[in-house]
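Have a look at the structure below before the remarks.
Omission of a single protein chain aside, the complex is shown with its protein chains in their original locations.
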Amino acid sequence: MTSRNADAQLDSSDVSGVAGALSTLLVKYPLHKNYYLRVFAQAILTIWAVLTVTFFLVRQMPGNPIDVLIEQILTQEGISYQEAYDRVASSFNFDPDASLFDQYLDYIGDLLRLDMGTSITSPGTRIIDEIARFLPWTLFAVGSGFLISFVLGIILGMSMAYYRDSALDHAMSLISSFFTGVPNYIWGLLIIIGPGISWNWFDVGAARGTYDPGLTPGLNAAFIGSAIEHALLPIITYVLATLGSWMLSMKSSTTGVLNDDYVNVAEARGLKDRRIITAYVGRNAMLPLFAQLSISIGFVLGSGVVIEEIFVYWGFGHYLFQAITVRDYTSVQGAVLILSSTFVFSNLFADLTYGLLDPRVRITGEK
Amino acid sequence: MSSKTLSAPHPLKTLLRLPFTALVAVLGFVNRLRANRAGFIGFLGLLAYFIMTFIMPHFIPFDSEVNLDEIAGPVGSRIQLAVHRDNAALRSFEDLAGKTVGVVDQTGGPSLIAPYADSITIEKYRWTSRRAGPGIRAALVDLANQEIDAMLIFSKTVEEVRADSSDPELQALFAEHVVISNSELGPPHLLGTDTQGRGIATHIVHGGRILILTAVIGGVISTLIALVVGSLSAMIGGAFDAAMTALSNLILAVPRLILLVVLAGLIRFENTLFLGLMIGLLGWPPLMRAIRAQVLSLRERDFVEAARSLGLSTYHIMFREMLPNMISYVMINFIFAITFAMYEQIALLVLGLAPIDDYTWGVMLYFGRSRGTLYNVDGASMALSPVLAIAFFQVCLVLFARALEEIFDPRLRAAV
Partner (left out) sequence: MFRRTLYLLMALVLCLMAFAPLQAQDETLNVAWPYQVPPTGHFNTFASNGITLGQYQDIHEPPLAVLMWATGDYAGMVAEEFGWDDDGNYVIKMVEGYSWSDGSSMTADDLMATFNVFRLRGDAVWANMTGIEKVDDSTVKFHMDSPSSLAERIILTTNLRPASVFGDIADRAAMMSPGDDGWDALLQELTEFRPEAPVSGGPYTILPDTISEANLMLELNAGGFAGDVQNYDMVRMWNGETEVVTPLVANAELHYITHGIPPTTEEDFANRGIDIVRSGMNNGPGLYVNHAVYPLNLVEVRQAIAHAIDRIQNGVVSLGDSGVAVEYMTGMSDGLSEAWLSDETLDSLNYYDYDLMKAEELLTSVGFSRNDDGIWVDDNGDTLSFELTFPQEFADWSAAAENATAQLNEFGFDISARGVQFQQHPQDIYASNFEMAIRNWGLGDPIPGRSYLQAYNRYNGQGEAAGEGGGAGMNFDNNVDFSGGMVNVFDLSNQSSQGVDKDAQAELVTQLAISYNEVLPAIPLWERYTNNALNRNFISVPDSSDSIFANFGGGADNWMTTLILSGVTAPAEM
């Protein structure tokens, strides 16, 4: 009975479109019998599909890199269109008339050689260098904000469910509703304007950037302290903006689980409250949230765009937004490659570890 | 169960009874809601929003009158009556009969005094560019020299002129001769004025309808797709499941920013509501995955197993056994889908990625922010009003969702 799940999954990939093309090969080399290999191959295919879609989509965006820079120069400097065009056209490695399909083949070919190429608007700058410059900051700031928010949300949401209909519950739902309602970019602005400018709690200027100028990045106290200090505002903003939804989801999920039979059974068995909370209720209530969590992790990198702009905390979101704004196709592709890989592999990870959390699925896994 | 026993009445009869049945159902629902205070507040809030955004616009006209001297004015600012110190007794339009009153065009004064044109002599001052010296100053000088008896002027302007230290001579002249005899002559701007000197309150009334409709459309579409695709994926499995999971992965993995920039460039939206359609079509994957997981989990439960071993159809299992168990989850997520659609469309507007045509809260926020009102305490209302309108709408939705959850969830009800 419990093996049905696994069977269904086996069937699914055999018939699914992309895998079907490879089926003849796979008959010869039955690698597809290996569950992990198959899931991994699916992940790679998804990434490939995303990259292909992105490749053609970005080139459909209005304006190309040359146009965008020309307009920028025209807005900033008093020169004529012709002058701007002459100056810009020669300074890019970009030919708007090149065949799209050839570009695509080149791009995929380079990727297979693990080469992400160079930026269009900064010709000669390797995209991998740019990503290495921006990515860690987002991983650090938005990532830790996200984790704090998730953990806090789980704890608060569970306590709301346990003390349902109490004053605490009502107060916290109001607060969480408010947190959910106010968009994260507004939180960012409010933090800058309220405590930052009106009340002068902190130095807006000094809080900008990712670390104090003049420090050498590395494992030294001054640098780490500075990095944490600079990341504090984005982290707070991020926690404020996402906490509410975790709280509410966890509360609603916990409420459901609390009414499940096995909790009553556990209570009847006289298990200690703490054990019921963690082992039974907590684990089961988190299950629906786990799907959300896995998806959210995939979004972590892209979700900080506006906040990073507001706090001048330049990470991956800024990099992506900037690349889109100036239509730097190759940089956008590089960023999307990172985004989609994070997303796909975090999901893969979630799928593979799903069984560890849900005892019912675990049995399937063990079989 | 009950529908089976009611051996199919005449269709017309059912139709006639429908409004009555609906009314009873709604009243019963509201009655049950009253027990849940927070939910009731949320419900009342949503009702208030409905009245404000769908009914009030028919009675309150959109303020489109530009007032050049009160750009980004503070909350409650209104037109005052400035008079010469010797005429401090002049307080109302009735007092002004037979007098000469100065008004500056494009300041709200002319339209306020227009009904009294028969009894009052109106001296019009042309609004020149502020650089070339404002007509307001010329009018105030005339007032100080008693060439006119009174003058209609916005409250903030009076403060500004008084605080303006660039010309100490004029300042002294005004301080000596000009007094405000009535600071409450005109109607107050409840929420201040925007960057064109127009009342924000009426814009809030008019700016919600399209936004809410768009959000609801987005929410309905994404929830419906998520529900259907999610439960079918879980029940059918196989190729369908794989394809839908792959599709949802693809939609999730392509950055939303790029998708929307491209779509906004390619598609010319004739109607803002299309934005809701777009958000809905792109917004279902997260909920779909959650529902899929939920159904997979429910599938293994005892009562479903029991139904299955009884040989009941998949249709029956889904709609009779599973759906009631998921309704609270779907409901609360439907509400979240609305809040998400709201958040998303406003984020798009704020980032400048959605086309701007209707003057909605999102557009107000966008203009308010890009025109710097957030950095000016007096003018912050232009951006903060829509922010609060949106935030409280979202709060009401969530409170309401909580109530729905407790009313509809059979297990919760059983527990009460």
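Letters A and B mark the chains as written, and numbering starts fresh at 1 in each.
Here, a contact is a pair of C-beta atoms (placed from the backbone, for glycine too) under 8 Å apart; a residue touches a chain by one contact, two chains touch by 3 or more.
These numbers were taken from a predicted model, which means no experiment stands behind them.
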Missing chain: touched chains present in the view: A, B
Identified contact with the non-displayed chain, of A:I310, A:A335 or A:A350: A:I310
Residue of B:Q106, B:T121, B:Q171 or B:S297 in touch with the missing chain, whole complex considered: B:Q106
For subunit B, residues in touch with the removed chain: 64, 66, 68, 71-72, 106, 127-131, 195-197, 261, 264-265, 352-353, 355-357, 366-367, 369-373, 375-379
Missing-chain contacts mapped onto subunit A: 61-63, 67-71, 76-83, 85-93, 96-97, 118-119, 121-126, 129-130, 133, 192-193, 196-197, 200, 203-206, 208-214, 221, 225, 229, 309-310, 312-314, 318-319, 322, 325, 327
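Assume only the chains that are shown with their structure count from here on.
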Chain centre separation in whole Å, for subunit B relative to subunit A (CA means): 29
Touching residues (chain side subunit B, partner subunit A) in the complex: 37-38, 237-239, 241-243, 246, 249-250, 252-259, 261-262, 265-266, 285-286, 289-290, 292-294, 296-297, 300, 328-329, 332, 336, 339, 343, 346-347, 350-351, 369, 374-375, 377, 387, 390-395, 398-399, 402, 405, 409, 411-412, 414-415
Touching residues (chain side subunit A, partner subunit B) in the complex: 5, 8-9, 11-13, 15-18, 42, 46-47, 49-50, 53-54, 57-58, 60-62, 170, 173-174, 176-178, 180-183, 185-186, 189, 193, 197-198, 245, 248, 252, 255-256, 259, 287-288, 290-292, 295, 298-299, 302, 305-306, 320-321, 324, 332, 335-336, 339-340, 343-344, 347, 358, 360
